[in-house]
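The complex appears here minus one protein chain, its other protein chains still in place.
Our next item is chain A:
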Amino acid sequence: MHRVAIVGGGTGGTVLANRLADELRSEIEAGEVDVRLITADENHVYKPTFLYVPFGKKTVDDAKRPIEELVDRRVTLTIDEVTDVDTERKRLSLAERATELSYDHLVLATGATLEPEAVPGLAEGGHHFYGPDGAEALRDELAAFTEGHLVLSVVGVPHMCPAAPVEFVLMVDDWLRERGLREDVELTYTYPINRAHGLESIADWASDLFEDRDVNLETFFNVDEVDPDAEVVETVEGKELEYDLLVAIPPHRGSDLVTAAGLGEDGWVDVDRHTLEATGAEDVYAIGDTADVPTSKAGSVAHYEAGVVADRIASRVRGTVPTATYDGKTVCFLEAGMDEATFVEFEYGKEPYVREPSKPLHWAKLGYNESYWLTARGLL
């Protein structure tokens, strides 16, 4: 019996469980393989939905579905929290389970967690759209915001969906214009390094659009502290920026489980970037935001990584040499306003080509967001 344990029910974990259920269908039905998905959340959450919530285009309920409805019946679904990973003894401890759970192959897909409290004053002074509560609070704030200085500040790097901050600024610019408020609102975008985005081609594309649309760009802007009473952001470079509405991308951290298991610093698992196997333990893989690989923390990455790890585990189960590898493939749609988008595709070490934004690409993005539920089921 090969026991595959997958920890985390986000995009990576769910796609992987369903891919394995399909790939190893006969072995599972013969009782030779058990694929178990362990997640503390009864709902699967599709986080890209939250970008649309502040503009009233989606609700937080649109982002979630019961995970039970998405997972193949051949998968053993365990709703519980993993509290300890012992890679020496190949066992997991669970909060609600008295005995430990043994595994032969472990996949960590534990995702990223927001940590606004890592920056003094940020939780009190800043809004965000990276989770349901934050997105709803920002929706209410934005609806009442008719004039002043709106600052979008990328505070934490790395963060999920690296395109989203640029998208938000371009969307809010368009949204304010549609509502006749843009002339009364100053818009500023800040980024920690010397350009508007980690990828140069996206930075160049965004900088040109910001100039066209009268969006201020502040670079080398690393937020040290937020003063919520004075409504001022202070940076490690000694700058100060006053705001009326601060939308911040909070610092992210990985899973404490990962750090405690000695698999990587800051909760991200150190892996071989091609095989996705952990460098610190045998028969352990990491996919999605949890895996420390040099590309975006994005749903498409988790999706493609899940396919690779499904193939590698299936090969191991069958006693053949795993040959599937991950080349860093990343695909992102980028909204350029409320009704236009572009699309980028790249892999390790490559700069993406940023296409001219268009309405059809915006519709394609919205269409994909609806068909995402097929991706989660391992079908698309």
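Heads up, the rule we're going with is that a contact is a pair of C-beta atoms (placed from the backbone, for glycine too) under 8 Å apart; a residue touches a chain by one contact, two chains touch by 3 or more; residues count from 1.
Quick note on the criterion: contacts and distances are computed from a predicted model.
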Original post:
Out of "ABC transporter permease subunit", "ATP-binding cassette domain-containing protein", "TusA-related sulfurtransferase" or "Phenylacetate-CoA oxygenase subunit PaaA", what name does the UniProt record list for the absent chain?
Top reply: "TusA-related sulfurtransferase"
Subject >> Hidden-chain contact residue, picked from the options A:192, A:288, A:337 or A:378 >> reply: A:192
**OP:** Based on the whole complex, identify which of A:95, A:236 or A:260 touches the chain you can't see.
**Re:** A:236
Original post:
Looking at the whole complex, which of A:136, A:186, A:224 or A:339 touches the chain that is not displayed?
Top reply: A:224
Original post:
List the chain A residues touching the unshown chain?
Top reply: 157-158, 192-194, 198, 220, 222, 224, 236-238, 294, 349
